[in-house]
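This part shows chain A:
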Amino acid sequence: MNALVQKKAQVEQVQVSEDDQYLTFSLAGEMFGVGIMSIKEIIEYGSITSVPLMPGFVRGVINLRGRVVPVIDLQARFGRPSSPVEKRTCIVIVEVAGVEDALDIGVVVDAVSEVMAIPASDIEKAPSFGAKLRQDFLRGMGKVDGKFVILLDISQVLSVEELSGLVGHLDEVQAAD
Partner candidate 1 sequence: MSLDDAFQAFVIESSELLQDMEDHLLAFSSATSPEESINCIFRAAHTIKETAGLFGIHGVVGFTHVVESVLQRVREGSLPMTDALISLILECKDYISRQIGAIQDDVVIMDDGMIATEKGLFDQLCRYMKPGDDTSGVCCSIETEASAGAEESQPAGAQPAEKVRDAALGNPTIEAKDDAQMENENWHISVQFSEDVLRQGMDPAAFLRYLNTIGKIQHIVTHFERIPKADEMDPESCYIGYEINFKTEADKSTIEGVFEFVRDDCQLRIIPPHARASDFITAIQQVESAGHLKLGEILVQCGSLTSAELKRLLGLQKKLNEGGEKARLGELVVQDQSAHPEVVQAALHRQEQNKHTQVKTNQTLRVDAVKLDHLINLVGELVIAGAGIESGAKELGNSRLLEASLTMARLIEEVRDSSLRLRMVQIGETFNRFQRVVRDISKDLGKQIELEINGRETELDKSVIEKIGDPLTHLVRNAMDHGIEPPEVRRERGKSEIGMVGLNAYHESGSIVIEVSDDGGGLNQKRIFEKAVEKGLVAADAVLTPQQIYQMIFEAGFSTAATVSNISGRGVGMDVVRRNIESLRGSIEIDSEEGIGTKIKVRLPLTLAIIDGFMIGVDESCYVLPLDVVEQCRELSELEQAQCRKNNYINLDGAVLPLIRLRDFFEHHGPAPKRENIVVVKHGARKTGFVVDHLLGELQTVIKPMGPIFGRMRGISGSTILGSGDVALILDTASLVERAVVKESSVVTSRRLACP
Partner candidate 2 sequence: MSLVLEAEVDGGCKIRPEGELTIYRVADYKPQLIQVLESHPSIVVDLSRVTEFDTAGLQLLILLKREAKARGITSSFTGHSAEVTELFQLFDMVPYFGDPLVMPQDDSSRRASV
């Protein structure tokens, strides 16, 4: 029993420490962070098949080892102009909860910088305005060396329900245009 409690505590500790780690990347000069628990891998940007008649944030689909994975343009998702594709542009594969199973979605970022630990004490509540981002997309603002890292709630940013809704809606709007 005691051992069990201990084990549980250990697990919690590990989780807590992993929870504190973020993959940081840049988008149009701004630093963003996503909890590493939801990051699966980072791949080179390339051979994206664009899907016609899609809202702007759908960059297309890629072949990820035999599976067809959608790629989302984060900038477009945030309602900002897309960044041009450059040498350091890459695709971060993120795992989000789908309707039935977990789902892989790729997001395009300008450059990946590093994995850093940001303890909860260094995270401030997101400002109610000023970040120019939807409130529910934000988990908080991490303070690193006096600079701010925007920590994203990736499950909201890549909410399957919302994205598929937008795809379907745009589909109808376009068709009716």
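With respect to how the candidates were assembled, all candidates are chains of the complex that A comes from, given by their letters.
For this structure, a couple of remarks:
As a convention for this text, a contact is a pair of C-beta atoms (placed from the backbone, for glycine too) under 8 Å apart; a residue touches a chain by one contact, two chains touch by 3 or more; residues count from 1.
Since this is a predicted model, take the numbers as computed values, not measurements.
For chain A, the touching partner in this complex, chosen from 1 or 2, is 1.
Interface residues of chain A facing candidate 1 in the complex, by the touch rule stated above, are 47, 49-54, 58, 60-63, 66-70, 98-100, 103, 105, 160, 163-165, 167-168, 171, 174-177.
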